[in-house]
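All protein chains but one are shown in place.
Up next is chain A:
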Amino acid sequence: MSEEVEETRTSEEQQEMEDKVISPEKSEEAKLKARYPNLGAKPGGSEFLRKRLQKGQKYFDSGDYNMAKAKMKNKQLPSAPTEKTEITGGHIPTPQDLPQRKTSIVASKLAG
């Protein structure tokens, strides 16, 4: 039985080697699958697309968002310890992890 398995592997390897010669794309695919063995076969699947549709930072709810904003305001005092140590577990993104949100209108440097 082990002999059969070995034969199958050899023919697969053979196909892979042929693909490398034929298509750089296929060889890149093999590289990717080697790094991420759990990668699904179809990248264009609905899960992938749905993630794309949902682009944008998500908060658990608006209360969470406003609490995080308030925390950030309070933390602007110099005595505040580093906020990062207080974020434990759940990785809910907070505004301080995000690019600075403007509070006043800053002119574009293109107009400078």
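Here, contacts are C-beta pairs under 8 Å (C-beta built on N, C-alpha and C of every residue); 3 or more make two chains touch, one makes a residue touch a chain; residues count from 1.
Note that in this section contacts and distances are computed from a predicted model.
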Candidate names "ALA-interacting subunit", "V-type proton ATPase subunit a", "Ciliary neurotrophic factor" or "Serine/threonine-protein phosphatase 2A 55 kDa regulatory subunit B"; UniProt protein name, chain not shown = "Serine/threonine-protein phosphatase 2A 55 kDa regulatory subunit B"
Across the whole complex, the chain not displayed is touched by chain A residues 23-29, 31-33, 35, 39, 41, 43-44, 46, 49-50, 52-53, 55-62, 64-65, 99, 101-102, 105-112
